[in-house]
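I have a structure I would like to understand better, so I am pasting it below and will then ask my questions one at a time.
One protein chain omitted, others in place.
Now for subunit A:
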Amino acid sequence: MPLSPQSTDSLSSTGRQSLGVNSVSEFLSQFPVSNNLPSKSWEDLPVTFLHDNEIALIDPETSMEDASSILIDRELSALPILAAKGSNEIVTTFDYADLNAFLLMVVGFDDFNDDRFKGLAEKVRAGQVVTAYEVAVLGKNKDVFMTIPPTTTLGDLAKILAGGIRRVAVTDESGDLSFMASQRSIIRFIWNNIRAFPDLEPLMSRTIHSLDIGSSDITCISGDEKVALALRQMNQTGIGSLAVVDSQFRLLGNISLVDVKYVTRSSSVYLLNKSCAHFLSVIKSEQGIRAGKDSAPAFNIYESSTFAFTLAKLVATQCHRLWLVQSPSCPPSPKNNSHFTGSSGGVKVNQLLGVVSLTDIISVLYAHMKGTLVPPPASSHRHGRRGSTSSHRSHSKASADISMRR
């Protein structure tokens, strides 16, 4: 199916280069067409198509240590906690934010104004078992946990996830908890079956720039700062990942909440006192040995990257966000340059500009489904203002303010 005319003009040479072929459609054409899906519209498919895992659950009596082992060993992002043993109701989840808070509390950081934390700390010092539930209920910034029936459509799920909810539980026909459906799993499903959904094709060659998604309001930390500060910042702000930058604001990598797992063994606590740059080495080295292949220090895209490339990279790297950095070949648009009035020579290659989250991606898919997506610019010289009031943007700010918290 040929691309619609207006979608091709948004391809810059860098956008083409990103997929290594002359057009997005050429790249897509090599994927097989799945012919076993009951609908050509992804939004009408039932959520059961995302069933690729079996739900892991704990109860209020599971200890912190056991819960952490499950979380880490099974490579989960969050572990739902049942109301009671044998119950079918999920009350909250245990995740890496909780593990991080627990670590900081045990090590002795006094960031917690909550007396209940002090109570937990005393329990730990007394050698008593602390349950995952006790820590999880103190977690701030937690989404209300949702459970949906198997008949829910992907379109309805996208609406939920586009609001920022990361994952939901899905029941089976009898109402028992069955599996988890997440932002990542819906994106993965759509990308892996992209040729089965012809309506999405015009969206594939749109650039990040023309879609006006992503947030330039990012918190970053200098590579020289200590790991303890990074963990404390994530605990205080509730964000899931900190960009680590050098003195020129170039992206070195990121420290995410999930990386706290490298610090929670007593042999590794010394890492808290090391620099963030050093911690990046530890994280990357460990990942590289386990996979048998080393990966790039950071996963990023450009303003000129296509939506297809962005989906492909998210799915291939299994990451939770892609950093928006300055491309070497694409001149920075005027709106980006205004951030760096003090720097000499304008914006540098690999300089951090923003971040595109899974919520942003799903918002695009949902808006496309509803017909409310921001249309491509009439001419390639018109630049949309970042921070314009588009209804599907989740974390945008009118003034771009890259903060370096010290």
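We adopt the following convention: a residue touches a chain if its C-beta (ideal position, glycine included) is under 8 Å from a C-beta of that chain, and two chains touch if they have at least 3 such contacts; residues count from 1.
By definition in this document, contacts and distances are computed from a predicted model.
The chain not displayed here is annotated in its UniProt record as "Serine/threonine-protein phosphatase", chosen from "Proteasome subunit beta", "Transcription elongation factor SPT5", "Trafficking protein particle complex subunit 2-like protein" or "Serine/threonine-protein phosphatase".
Among A:Gly253, A:Gly354 or A:Pro376, only A:Gly253 touches the chain that is left out of the view.
The chain not shown here is touched by just one of A:Ser34, A:Thr151, A:Thr237 or A:Ser285, and that residue is A:Ser285.
Those residues of subunit A that touch the chain absent from the view are 17-21, 27, 30-32, 64-65, 68, 102-103, 106-107, 252-253, 264-267, 269, 277, 280-281, 284-285, 288-289, 291-300, 309, 312-313, 315-319, 328, 350.
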